[in-house]
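With one protein chain withheld, the remaining protein chains of the complex are depicted in position.
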Amino acid sequence: MPKVVTDVTCPFCGTLCDDLEITVSDDNKKILSVKNACAIGAEKFNHTKEPGRVTHPRMRQPDGTFKEISYDEAIDFTARMLVKSRKTLMYGWASTSCQAMSIGHEIAEKVGGIVDNCATVCHGSSLIAIQDVGIPSCTLGEIKNRADRVIFWGCNPAHAHPRHMSRYSIFPRGFFTVKGHKGRKIYCVDCRHTDTARVADTFIQVQQGYDYELLNAFRTAARGGPLPDEIGGVPKEKVYEVVEELKTGRFGVIFFGMGLTHTLGRNHNIDIAISFTRDMNEFTKFNIIAMRGHWNVTGSGQVLSWQYGFPYAVDLSRLDKARYQTGETTSVDLLTRNEVEACFYIATDPGAHFPIAAMISSSKKPTVTIDPHINCTTEISDVHIPVAMVGVETGGCAYRMDNVPIETRKVVDPPEGLLTDEEVLTRILNRVNQLMEEA
Amino acid sequence: MNTVTLTVKQQPEIILEADCITPDSFAGKTAAEIEKLPVYQGKQNCTLGDYFKVAGKAGSTPAETQIIVNGDCSRVKYIGMKMSAGEVVVNSSTDMYTGGWMKGGKLVVNGNVHSFCGLGMEGGEFIINGNAGNFLGASYRGDWRGMQGGLIRVKGNVGSDIGTFMNGGEMIIEGNADIHIATHAEGGRIVIKGNVNRRIGGQMVKGEVIVFGTVNVMMPGFHYNQDVELTVDGVTAMFQEYNGDLGERHPKRKGEPVYGKLYLKK
Amino acid sequence: MVEKITLNLITCRSIQQGVGMEAGKTSKKYFDACSIIEMHEDDMKNLGILKNTNVRVTSATGSVVVKAVTTRQELVPGLAHIPMGPWANRIVSAYTYSTGEPCFKGFPVEVEPAPSEQILSAVDVVKDACGLLKK
Partner (left out) sequence: MSEFLIKNGYVYDPSQGINGERHDIAVKDGKIVESASSGATVIDAKDKAVMAGALEIHAHIAGPKVNVGRWYRPEDKLFHSYKRGESTRIEGGFSIPTVFKTGYEYARMGYTFAMEAAMPPLYARHVHEEIHDTPIIDEAALPVIGNNWFMMEYIKNNEIENNAAYVAWLLRQTKGYGIKIVNPGGTEAWAWGLNCLTIHDPVPYFDITPAEIITGLIQTNEFLGLPHSVHIHQNSLGLPGNYTVTLDTLKLAEGHTAKNRFGRKQVMHSTHLQFHSYGGDNWGNFESKAREVMDYVNRQENITIDTGNVTLDETTTMTADGPFEHHLHGLNHLKWANVDVELETAAGVVPYIYSPNIKVCGIQWAIGLELALFSKDPMRTFITTDHPNAGPFTRYPRIVTWLMSKKARDDQIKAFKYSDKVVDATEVASIDRELTLYEIAAMTRAGPAAALGLSQNYGGLAPGMNADIAIYNFNDETTDPAAIEKAYGNVAFLFKDGKICVRDGVIVDPGMKHTFWVDVKVKENKQVMHDVREKFLKYYSVNEGNYLVPESYAPHQHVIALDATQ
């Protein structure tokens, strides 16, 4: 008899929808159907069925081909690499559980690693901004229950967080928002007329790279100051009009994405958006939320923070202290400046998502990648250790984009013999301890 | 004043952390003692003597100690960090945090410096005879206390984010600057003799930025006030004075708001 | 008509890119979703190409061959988009302004028709740059 697993959390994006219903075969081996997920989430669960899944660690040979090796061999190679390297980049963590991260951090503390997560190329800018000016924010349920002014700035949830608008931000009816979409005014600020812009009541097309100036104009307008005629392609009349509309709302929120974090000025774009949000609290209630990408990148930041006090780019290379400086201990800078001697990647694919210069540097160093699948990183690594998919084949804690922790569930068994991240990391830690005692 | 001369004898394989290269840690030490000061390459503990030949003898106090560094230091971080007195002259380019949290004395780099130099500087004089990277005289992440005092002078160009959260002191850039100048500043003065790309004085509360060259894009929150004559670094000229950032909070003095000031040479 | 045009490039997510990622980096879905450049029709006209023509995109950092397409995520003329992925990252600068964040959005590229050039696979586009691709 097929079984239905309910309350399943989707391990794709930071929206972390936790209402999926998944039907699995009675032997716990196959996913038969996925209910409530978006196209991407469904693909993730269905992908487990794909043939050709790697089930054994692989080591790259001098001729560029890969040879199957045992977990013991792979773990020994990894531990020796970590013990030898004087400074190791340990990057990834966004697609694994908080429990696994914790073990990874213990390894890093032993071997002098620099633990960095996907925020480094995603919402790292936002974290820097929050460190500079704080952040007035709320959980997503508050938006559902109260928000009547919703701004999407430099983000496109229709594509990147497909169920965000229906679960939290545009369509749901909440306690004080019984009219749902009709009771809300939706704004979209972007340099493209996106699918998100199509559902907005007001679209403000800003010239690419002029968000900081436009937000500066919003702030100036909120204080009743004078403005030049046009800011980043937006007429000043529009700015005054929108700011007045926002002031008349009861509860406003800005959702922002990589349209702000990736463009000129990076953290400053977020910084000024937060400052605008803060200003608006003099007139009404206003919050701002980062549209975090990976499903558990937030969790990595949380665990690193309670253990070391920094949300990413945590430099433990001195063994006796934790340090942090974005621009120095961040992955792309470490790689392009050749500041590390080995690379350890887990639960992410920098090969696909880092600028190529960083990966060229990485490919010249001893590298181990832990990932369920073949990807752009595994193929330029010395060793690839395949593992069970977290959130599908094993469970663990994850944090949503608003920092709410939600448990991911094991839905099906992993392929025979495949270890989990937690198991692989624990074995690496034990091997590292052994090697260090021997030394 | 006594002089200690350091000469690079071996390049670090990765990068060298040498926060001991200051008059404060050298003071009262012989060359042999200075050679034993700790430096680091990742988790490897090394000594200064592993990488530098040390000659001469330090003065009995930091103020009486001069350090001259020869050889390529472009992979050496933290030179002159937290120095309180004395003098350091580096005849090379240097890496990050040169002159970080400097309190006094004089630091001269006859080359370029990388990012985060003069971070949180409180006093002293920091002369860079080449270019400087990003976050020059800025605050450490999260800190609202950037450059507090002292002087930074750069002969060449600078990167972005100079003087972020600047509260005091003066910075003179003889070349050009990129983006984000004096963001969140609440005091101090930045003079840029060359051109600036964009975003001068964003979220500025108080303080001054004076630009001799061109500005690619002005911040909408800066509003023209008047023309004024100023004498800046020995040059007298007419400037357009702007008040800003009008989007930011401003303290009041005698009932009148105090603005950040941007001066553009006419 | 011109031989090459300069466009301002951004790299973003798309739902097809998301689905492709989950289908696997070696999947056709991923290749189809990410080895493209989305352009405004005016820019295509200007360059004298039709939709689905391979083009070479070159930045200060590097160069990559992708397929030119149009998009529902409407662009203004002069703005182009390559979905985030290894193709885009061949031309994204690793300069981070000392923030850790590379220049993923807002940099100039030159686009020229390259109808006879091949688009490399996701893995190969990375291996190629790292000198690991067996020619």
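First chain written, first letter: the chains are A, B and C, and each begins at residue 1.
Quick note on the criterion: contacts are C-beta pairs under 8 Å (C-beta built on N, C-alpha and C of every residue); 3 or more make two chains touch, one makes a residue touch a chain.
Predicted model only: the values in this text are computed from it and were never measured.
For the chain that is not shown, the touched chains among those present are A, B, taking the whole complex.
Here one chain is not drawn; of A:E43, A:D116 or A:E142, the residue touching it is A:E142. Interface note for the absent chain: among A:R192, A:K285 or A:H353, the touching residue is A:K285. Touch with the chain that is not drawn comes from one residue among B:E13, B:E125 or B:D143, which is B:D143. Interface with the hidden chain, as seen from subunit A, comprises residues 6-7, 9, 18-19, 98, 102, 109, 127, 130-142, 144-146, 167-168, 173-176, 250-251, 278, 281, 284-285, 287, 301-311, 316, 319-324, 397, 399, 402-407. Mapped onto subunit B, the interface with the missing chain covers residues 139-144, 249.
Here is the rule we use: only the chains that are shown with their structure count from here on.
Chain centres here are Cα means. That of subunit A falls 34 Å from that of subunit B.
The residues of subunit A that reach two or more other chains are 128, 264, 326-328, listed in rising order. Annotation for subunit B: residues 115-116, 134-135, 179 touch two or more other chains. On the subunit C side of its complex with subunit A, the touching residues are 8, 10-15, 18-19, 21-26, 61-62, 72-76, 79, 81, 84-86, 89-90, 92-94, 96-106, 122-123, 125-127, 129-132, 134.
On subunit C, the positions that touch subunit B within their shared complex are 97-98. Subunit B meets subunit C in the complex at residues 115-116, 133-135, 159-161, 178-179.
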